[in-house]
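All protein chains of the complex are present and in place, except for one that has been dropped.
In this document, chain identifiers A, B, C and D correspond to the written order of the chains, with residue numbering beginning at 1 in each.
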Amino acid sequence: MALLKVEHIYKSFGGVKAIQDFSIEANRGEIHGIIGPNGAGKTTIFNVISGIYPADEGKVLLDGKDITRMEQHLISREGMGRTFQNIRLFKGLSVLDNTMCAFDPRSRYGVPGSLLPLPKRYAEEKRGREICMGYLKMVGLESYAQEKPENMSYGYRRRLEIARALTCEPKVLLLDEPAAGLNPVEVGELTELILRLSRELGFAILLIEHRLELVMNISQIIHVQNFGKTIASGTPGQVRSDPGVIEAYLGKEEC
Amino acid sequence: MQILQYVINGIALGSVYALISTGFSLIFNVLKFSNFSHGALMTFSAFTGYFVAAANGWGLVPTILAAAATGSLVALAGEFVAFRRILIRNTSPIYFFVSSITLGTLFEGIVVLQVGANFYNYPRFFGKPLKLAGLVISQSDIIIFCISAFVLVVLALVIQKTRLGRALRSVSFDRDTASLMGIDVTRSIQFAFIISGALAGLAGVFLGINYTLYPTLGSLVVKGFIASVIGGLGSLPGAVIGAMLLGIVETTLISTIGSGYAPVFTFLIMLVFLLVRPRGIAGSNIQEKA
Amino acid sequence: MAMLEVKDLCVSYGHVVALKHVSIEADEGEIYSIIGSNGAGKTSLLRTISGLVKADGGYVEFMGDRLPAKPHQIVRKGIVHVPEGRRTFSGLSIQDNLLVGGYLYKDLEEDLEAQYRRFPILRERKHQFAGTLSGGEQQMLAIARGLMSRPRIMLLDEPSLGLAPLIVNQIFDLIREIRDSGITIFLVEQNARKALSICDKACVLENGMVTVCGNGKELLCSDVVKKAYLGA
Amino acid sequence: EGETINVGCLQDISGPTSSLGNMATAGVQWAVDEINAAGGVNGKMINLIVYDTKADVTEAINAYTRAVTSDNVSAIVGPPIANIALAIAPESENNDVQILGFAIDSKCQIKPDGTPYKNMFDFQPSAAQQATIMAKYALKNGFSKFGVIYNEGNAYSVSLQAPFIDTVTANGGEVAKVVTYTSNDKDFKTLLQPIVSADVDAVFVPNYTQELILIAQQIRALGYEGSLICGLDACPPFNTLFGEDCDGIYFINNIDGTEANVQAMLAAVKEKTGIDATNKFFLGYDVANILKGIFETVGTNPVGVRNAAEQVTNYAGLTGNITIDPATHMPKGLEMVMFTYQGTTPVMLERYSAE
Partner (left out) sequence: MTLYTHILTQILISVVSVAGVFVLTGMTGMFSLGQAAFMAIGAYTSGILVTKLSAPIYLAWPAGVVLAVAVGFIVGLPTVRLRRDYISLVTLGFGEAITALLNRTTALTGGASGLTGIPKVTTLWSALVSAVLVITLISLFKNSKYGRQCIAVRSDELAAKSMGINVPKVKMIAFLISVAVTAYGGCLYAFYTAYVDPSLFGWKKSAEWVIMVFFGGVNSLTGSVLSTFVLSGLPEVLRFLQNYRAIIYAVLVLLIINFKPAGLLGEWELTPRNLRRIIARGRRVQQPKGVN
């Protein structure tokens, strides 16, 4: 049974057919790339999978469970972590607290616990902090734990987004252009990071990316979207030499 | 016949609310905050209109002009003392809330200081009400209706079609970026305040004509708020439709269940409305895109 | 005389220092590329030039004159900034976004037409709200909007961010084309290889300081740059 | 022990009812000036301390506490507004300082158990008495079918309507339509419509002046040509504020402007301060003088002051002959004066007592 199974989803906005018949199956430890021209509907796929938009048609199964019509926060709790193309961090919270927020839904104390000084609560807070610091360390932000994200540069904020998504302890991680705004060296580091995450944490990763050096190096399978449709899917090598993909997306020139 | 009369009364009431809610919505539209000082501004300019023009025996038009001019100027001053720095700092909405409420207190305080807490009555500007086939329509209601219709149309045209209007709208989304387009953000905001102030003055005078002038006259602005929620926050056509609807609903409620429970039912209607159609009547709903 | 001269610029946000004594100059009609890692201060430099951020020290001169203080006055001089992260007016239609871009001018028919020709997707969607465009579409809109104000200098902050490779190439072609039409360009790019290969001059910003300066080809071959920014 | 007697004057100096409060304060001040000019009370000067309640209950309690705990006043000339008096009443049980006011709602003076609050007094006819006077007068003068419109958000308005309706129905009249509104209402046309359609002889309008003006204007706009019967609030300066002829508007007053000593006072006040004194001025003036008499006979001991206040009998004030009923702390059988307008000139009709 695949960890994430997306079956024939459709989504349109008014006249814009953003997704037409998209399917994917991703297993533990796999990294799937999704590429395609701008406006092809890649982000929309993520938005549908993570429950921001309801799908017009089709089904999304996470670890065998139908999550198509579930509420967004429940989908996340089922094990769906994501980052945003336009960074969306929580202003007013420190870097650590940003990640803590993603841990909180799993933290095991309720309203009484949050109003009273129960030992349980402190234990849980401590556990959460340790977990979060672990993820921050993973993305290299451990020394920025008390910083304000709005004071950080673009690249650091991207990393924080990843750390926050990891804190959701996802089974499936959706990364929407994580390398945007990184320089090639940093992209190299990110490549390492994603590979390590995939190895150590063993989730399935869906990766939208325009930086081919990243996506081509780490994906097992790449799906190419154009005008909402999947025009090709296969190994990086296959995709790269597909004439349709070259015409629609890659262009003649090598990157 | 009775029912028709109630509808007429409702529309008359709605036109006053519309004048209030358009001025309020304009600022909401541009700056995305509820300007709670709008009410006190209405009072302030209505009183100025009274003392500058009406009390000297001048007619309706000079009174309106004086009030509108005062409204604009005072709104401009208000923008400077209460909002300028917050706008520059790009801070959270609570600042606007606090600033505008405080500014309202200030305006009201000044009015009380100058005129005491007494109430005043504008001279009769209008003749006897018109009687038409058993229906009674007061002349001031007709004039108010025409003026609010006119103002709305002009305003909508300016906002939608002109260069200035576009600039205003872009400022309403992202001030920094708007300034990168060569727009003088401060000017644009001042412009919005001037217009909204003039509307406040106009509304103030008509409220005064209908309901006498007193320092807390501005609390009628609450009706404008409710109207703009019903119509869709920040939408100018919505503000007018909402106001008319509120006027008619209120008169209907008053004539059926009486005035006592009317606010309760108005509230319940608003609640149901928000459940069924959260964006209001004319509010657009852009689905947020991640 | 240089067209734009940045002299000894210092910028800080509260206690965070973003730029330390940065001096650079660019001549008319050239592409000046700025590279550097995350947080180096590239964006801060552009934001200071365009007036969004006040400098603590130093100044910027345009054609020998100090720039005015406010962003909208600076735009009038012909310096336009296409900001990082697109910043399109989400609730305005594409057409309105473009028209706002040309706010300073009355007669925009031709400019509009030119942008639509350049980015046909924008014409197709001209009544769609900008906020609902895809990331890349928004990026195109942002650049087109910048061009609407008929600039003499364009500050481009990561214009290829989030664009498909095909479009990235087009954008770099476009940048060259814009340069050839006489507009000076300040280009901040993470795609350092591309940026250096099309630029005339370049500098490297590290921790708010200029460490290396030179023409594009030189930097492209420099070992330091190669190691740190090209990932070779 | 000191050379002066502190007297508090707790009034709405600002806020919507401030015209009443200011007028009452002016009356008290006038009396105090007279008393001090004449050598004070047993040689001691009266020091009047004015407290602004801002027509706000919380403010009023603060001001009251300040008066009794920190300024050590010997008595307070109290608020003219029922809600304020109601708020202070329970608080006043904790000490012995007397509050001599003119809140006509009997709840201000009488506890729910029927006994009076020990320190609360009223020196003008109670709401029930005033309403009865108006009802009886109206019936006597040939009105029989009434409409009533009152503000249910205002204690004064509420306290007048019930006794009026009771008196009318008990004496063979008919109340055809009763409508209520709230303080937020400004547009009365829809409310008034049924009253106008009911074709009544007169409409009872026990409301504050400002609302009265709106109601009068709007009911006339609806084509109503019958009479309006109003309380104290249609007293001048209503006529100048109304802006139209006030024919057909009836009201009661504490004073009779045709009486010689009232006229003399009006003229003196006008000359010295430029104010056109109204009934609240005279109420304040009378209470201050009653207080002076009490101080002169029993001194400033609060308990003594209370006993003396309960014993006030036949005090001949400008607002009538005042006799306090110890069981209610309100006057017995005090007369009021019925008025109407001709054009904008008030015309006195007759003196009238509820009994």
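Here, a contact is a pair of C-beta atoms (placed from the backbone, for glycine too) under 8 Å apart; a residue touches a chain by one contact, two chains touch by 3 or more.
Just so it is clear, the model here is predicted, and its values are computed rather than measured.
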**OP:** Kindly state which of the options D:Gly39, D:Pro90 or D:Gly223 is in contact with the chain not pictured.
**Re:** D:Pro90
**OP:** Could you tell which one of D:Asn154, D:Thr167 or D:Thr278 touches the chain left off the display?
**Re:** D:Asn154
Original post:
Per the definition of touch given earlier, which of B:Val61, B:Ile94 or B:Leu130 contacts the omitted chain?
Top reply: B:Ile94
Subject >> Contact residue for the chain not shown (choose from A:Pro54, A:Gly92, A:Gly202 or A:Gly244) >> reply: A:Gly92
**OP:** Just the residue numbers, please: which parts of chain B touch the chain that's not shown?
**Re:** 28, 32, 34, 36, 81-82, 85-86, 88-95, 97-99, 101-103, 105-106, 108-110, 112-113, 176, 222, 225-226, 228-229, 233, 260-264, 266-268, 270-271, 274-275, 278, 288, 290
Subject >> Residues of chain D (touch criterion as defined above) contacting the omitted chain >> reply: 13-14, 52, 56-58, 61-62, 65-66, 69-70, 82-83, 86-87, 89-91, 94, 105, 107, 111-112, 151-155, 157-159, 182-184
Original post:
Contacts of chain A with the missing chain: which residues?
Top reply: 50-52, 71-74, 76-77, 82, 84, 88-93, 97-98, 100-102, 104-107, 109, 111, 113-117, 121, 124-125, 128, 151, 164-165, 167-168
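Definition applied: only the chains that are shown with their structure count from here on.
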**OP:** Please work out the Cα centroid separation of chain A and chain C, and write it as a whole number of Å.
**Re:** 29
**OP:** State, to the nearest whole Å, the distance from the C-alpha centre of chain B to the C-alpha centre of chain C.
**Re:** 42
Original post:
Going by the touch rule set out above, which residues of chain A reach two or more other chains?
Top reply: 13, 43, 85-86
Original post:
Which residues does chain B have that touch at least 2 chains other than itself?
Top reply: 287, 289
Subject >> List of chain C residues in touch with chain A within their complex >> reply: 13-14, 16, 35-40, 43, 84-86, 121, 128, 132-137, 139-140, 158, 161-169, 190-193, 227-231
Subject >> Of chain A, residues touching chain C in the complex >> reply: 13, 16, 35-43, 85-87, 151-156, 177, 180-188, 210, 212-213, 248-251, 253, 255
**OP:** Going by the contact rule at the top, pick out the chain B residues touching chain D in the complex.
**Re:** 2, 5-6, 9, 12-13, 112, 116-121, 123-124, 128-129, 131, 136, 138, 207, 210-212, 214-216, 219-220, 251, 254-255, 258-260, 262-263
